[in-house]
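Could you have a look at this structure, given as structure tokens, before my questions?
A single protein chain has been omitted from the complex, and every remaining protein chain is retained in its original position.
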Amino acid sequence: MGQPQQGGDTEKPPLGVGMVGYAFMGAAHSQGWRTVGRVFDLPRRPVLAAVCGRDGQAVRAMADRHGWAAAETDWRALIARDDVDLVDICTPGDSHAEIAVAALAAGKHVLCEKPLANTVAEAEMMVAAAEAAQERGQMSMVGFNYRRVPATSLARSMVAEGRLGTLRHVRVTYLQDWLVNREFPLTWRLRKEAAGSGALGDLGAHIIDLAQYVAGERLVGVSGLTETFVRERPLPGGASSGLSAVSGAGGGTGAGSGVGTVTVDDAALFTGRFASGALASFEASRFATGRKNSLRIELNAERGSLAFDLERLNELSYHDHTEPGAHAGFRRILVTEPDHPYLDAWWPPGHGLGYEHTFVHQARDLVHAIAASRPPVPSFADGLQVQRVLAAVEESAEKNSVYTPIAV
Amino acid sequence: MGQPQQGGDTEKPPLGVGMVGYAFMGAAHSQGWRTVGRVFDLPRRPVLAAVCGRDGQAVRAMADRHGWAAAETDWRALIARDDVDLVDICTPGDSHAEIAVAALAAGKHVLCEKPLANTVAEAEMMVAAAEAAQERGQMSMVGFNYRRVPATSLARSMVAEGRLGTLRHVRVTYLQDWLVNREFPLTWRLRKEAAGSGALGDLGAHIIDLAQYVAGERLVGVSGLTETFVRERPLPGGASSGLSAVSGAGGGTGAGSGVGTVTVDDAALFTGRFASGALASFEASRFATGRKNSLRIELNAERGSLAFDLERLNELSYHDHTEPGAHAGFRRILVTEPDHPYLDAWWPPGHGLGYEHTFVHQARDLVHAIAASRPPVPSFADGLQVQRVLAAVEESAEKNSVYTPIAV
Amino acid sequence: MGQPQQGGDTEKPPLGVGMVGYAFMGAAHSQGWRTVGRVFDLPRRPVLAAVCGRDGQAVRAMADRHGWAAAETDWRALIARDDVDLVDICTPGDSHAEIAVAALAAGKHVLCEKPLANTVAEAEMMVAAAEAAQERGQMSMVGFNYRRVPATSLARSMVAEGRLGTLRHVRVTYLQDWLVNREFPLTWRLRKEAAGSGALGDLGAHIIDLAQYVAGERLVGVSGLTETFVRERPLPGGASSGLSAVSGAGGGTGAGSGVGTVTVDDAALFTGRFASGALASFEASRFATGRKNSLRIELNAERGSLAFDLERLNELSYHDHTEPGAHAGFRRILVTEPDHPYLDAWWPPGHGLGYEHTFVHQARDLVHAIAASRPPVPSFADGLQVQRVLAAVEESAEKNSVYTPIAV
Partner (left out) sequence: MGQPQQGGDTEKPPLGVGMVGYAFMGAAHSQGWRTVGRVFDLPRRPVLAAVCGRDGQAVRAMADRHGWAAAETDWRALIARDDVDLVDICTPGDSHAEIAVAALAAGKHVLCEKPLANTVAEAEMMVAAAEAAQERGQMSMVGFNYRRVPATSLARSMVAEGRLGTLRHVRVTYLQDWLVNREFPLTWRLRKEAAGSGALGDLGAHIIDLAQYVAGERLVGVSGLTETFVRERPLPGGASSGLSAVSGAGGGTGAGSGVGTVTVDDAALFTGRFASGALASFEASRFATGRKNSLRIELNAERGSLAFDLERLNELSYHDHTEPGAHAGFRRILVTEPDHPYLDAWWPPGHGLGYEHTFVHQARDLVHAIAASRPPVPSFADGLQVQRVLAAVEESAEKNSVYTPIAV
């Protein structure tokens, strides 16, 4: 497989990355690790040491394509490698807990894709392991990459600076439409045992984390409503492909005939309250026809408002309510200025970034945290709290939408 | 006061309008009645016969300003006038039932502003009166004017034609921000005894009706959450002014000192289910900083989606999901073509209409219905059903957001 | 025909309006005169005294529809009427000069639709007449109604306040698409003898005036390019209809068979320089497929920028370049606040206006000017200067686009 790809300066101490899973998230994380040291000044030099997947041929091809120095077919072997300092978990949620706990036990730093786990119990176990490991100097982070869009990061800093004042409303939707077609096959993302939940865990986890991150406060209770619009779908054919249809750690195999039952939600709506008393509205759906990756968040507060749309990720809308009404209005900040988050390392103003750059930024922040022995955010504890919100939504949905407090 | 303003052709039989209430809605309805016959071909000629308000001097000034032939200070006197064929009720919700029932008893047609009433019981009484009157040839309509925006009307017809197919999601917000300032006074709209409820009844009633109208189906249950962010406000001063602060039928008088308790909601959120199984999300707020009159509705269905924003009321967004994906996307239909609803009577393409034209269109549709002895929509029964949704939201909000069926 | 429509208060001295021409502009002006006194406090009460058109039956129907007290078929008779104080000229450009000069000679105030005339010579004659009349207390105004959109009026005041600083660029387009279809008939607007020019005079006149108005300075030279894409078109049939196809003062009659030659431009582009050295770019076209009434103007200056789009006429975009770059961006001012131009008389924030309201505002400003014996703007001299710019564009276009100074 040749020389490992190296993210950046050769004189810096290396940080060996071992990645488990190599589908959509695997490709995105590869891009992040390969690019980060070329763009940012880092205290350590990320090395793409090894990637792991169950299908040997496929994982070797992926390693060759993406510049991973080695390929493994057993994640335990990957964890055991000396050249791996950091384990990057990109598998479906059902294997997160086992891999993460083992990696931490093996003395590795861990980056785990979201949602942290499929259940609160698993997530609690992971937090315990992460906190113990942290005392040994190992860092853990969960991959809520949408915190690393420059525009959302700018939103967070504007809230933190007090520009918005008392929060009144948070309104978030994450809308996709890849399940509208009733013939879309029953992939792992539609089976509860692999995915935990549907739109709720996949999309809802993102917007719960993002809303709490930008708002700087947590939800205290929710009232949920979920639905599975299409309850039976064709089983996927042999070598299923397509980013949404492939199992991250192994690939989907199926009879390719007959139908199966969808066991997760197609859409989830919930309202809730933040600690400050602000009201929240959330909607996650894979049936929002025409909306491809429409994560929108808006905050309304006493001194101003912010709005963001992932489909226009280089922009942040800001209304400053302290201005005279005659000249006030939502302004479109093009978040490409050198003093915007992450932007001093990139291109001149107006030359926008894309989706994948969130993974570059995530890698940057994690490398800095590891080098400084400073716990990165979002922590596993943050991931657990999101899990608790998800669990409360599910519990509420099962109980006729009754308002359900978030466990602390 | 001189000759009455006449909406259109002098050779047509007149339709005498008597309006009760003369504040914001009164001005808007006056504009509608005065203009409708100048723009549309009508079977009858609306005559602005008389307007009624408790403050004689103010109502006479208003009559003179807006071209009403006479002014009354007692609504019973207005109803009794021979030159009044239609009573147009623009007062706060607490007086709707009494005036409407009396007007129907007096043999008049009735147009009643939304929400139909402050309680379900009142609304039921009004429906009974309206149905009895209808058998005598009197027509009743409730003033959900946002059905008469050409773009929403086009949306309805596109849904009715089957362009959207099976409905999955309806997402509606109605956001304003005039209560963000804590010093805004405690006007009648913030007192339960006059207004019935706050954002819920004022804004929520609009979006419940509009969503059901465009979708062509009804909500079957809801889960609600309401909040009053600012619980005490200064009492309004003597001659309160400003459209939001004035009582429609009497004018606000107040000590102008001290504070009082806000007894209605500042914001209301609710989720729900439509009869077809589609999921719905509603939010009404007077605390959405920077949003002035932002009524937005989006429908996602199996064959397409529609989106509308009242702040850009000449536009309708439409995504046709039956098109090849490579060329598909939300298109912005500028709803100003001659074959768009109501538009053949107006200006050339691209020369947009405004808010007030909804009242012209409402008048047009009502005059046609009366002339044809055809029951207009939305009927009082439609208004009652909206009232039942509002009641279910309030009930749910009081019961920890538990899912609450809509009474049928 | 009954009582004349009266715009407002009965106790104020009347201002009798006599309108010549009754097609598109006639309808729009009627709306303006009828509404203005109902909405604004005026020193005089506009009375719709008489309307004039060559087709007696049509003009009587129009008078009845729109509330004009009398109908005339000879504009000289209209001018001679004692109950006409103000002559409002809504005919095609070829008759403006004759009517205006006669009306002024008869002691009337004059409002003349744009473009002021079809030639500079005619316009000069009109200015001379207007200036002489002004000494006798008669006022003249040219109908550049787009100055009266609240958003453009706000733009002007922001420039006048010095918010923008040194001007660098003005970029204006006025795009329509009603001539894209090659079968659209050869109406008066496509014949040089009636219309003077095509897109240049019709649309270009608007944007020249608007650009100079908002910028607060004048063009000093231009370089032009014009084109007629479709040179032959079918002759219009008997009773041509459609706002664009009808002659304002007489109605179009045609054989309805055969084709004729288009003698005006379909599109005109020109660049130019403002007195301050700012660069300007103009484009007017009736062939911009999909653009219905897309008048867009943008100004870039040292301290900020402004942008406006007539298809979203309730909005003004403003970039404040004196703000820190990290929070700067074009803001969308919803021009519906009570302290925005004209808005204190209308609806609450966010309840937008439409195209026709520009005529209400034009009427308001003219009535105030007449009552105060204060010369209104835009004056005939302003209209003449626009005519000179149009002439310079045509001259440049004929001379291989060579830069052509504007005559002073």
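For reference, chains read A, B and C in written order, and residue numbers begin at 1 within each chain.
Please note the rule applied: a residue touches a chain if its C-beta (ideal position, glycine included) is under 8 Å from a C-beta of that chain, and two chains touch if they have at least 3 such contacts.
These numbers come from a predicted model, not from an experiment.
Student: Would you mind spotting which of B:54, B:303 or B:332 touches the chain that isn't drawn?
Tutor: B:332
Student: Out of A:157, A:263 or A:294, which residue would touch the omitted chain in the full complex?
Tutor: Residue touching the absent chain, from the options given: A:294.
Student: For chain A, which residues reach the chain that was dropped from this view?
Tutor: Residues touching the hidden chain, for chain A, are 1-3, 5-6, 8-11, 24, 28, 30-31, 34-35, 38, 64-67, 176, 178, 243-244, 291-294, 310-314, 334, 336, 347-357.
Student: If you put the missing chain back, which residues of chain B would it touch?
Tutor: That gives, for chain B, the contact residues 154, 158, 318-319, 325-334, 337, 339-340.
Student: Which chain C residues touch the hidden chain?
Tutor: 168-169, 171, 173, 175, 177, 180, 223, 225, 227, 229, 267, 269-273, 277, 279, 281, 283, 285, 287-291, 300-305, 319, 321, 328-330, 396, 400-403
Please note the rule applied: only the chains that are shown with their structure count from here on.
Student: Please find the path from chain A to chain C through touching chains that uses the fewest steps, and give that number.
Tutor: Minimum number of steps from chain A to chain C: 1.
Student: Is the contact between copies chain B and chain C built from the same residues on both sides or from different ones, judged by whether over half of the numbers are shared?
Tutor: Result for this pair: same.
Student: If you take the mean of the Cα atoms for each chain, which one ends up farthest from chain C?
Tutor: A
Student: From the C-alpha centre of chain A to that of chain B, how far is it in Å?
Tutor: 43
Student: Hey, how far is the Cα centre of chain B from the one of chain C, in Å?
Tutor: Roughly 35 Å separates the two chain centres.
Student: Could you check chain B for residues that touch two or more other chains and list them?
Tutor: Those would be 291.
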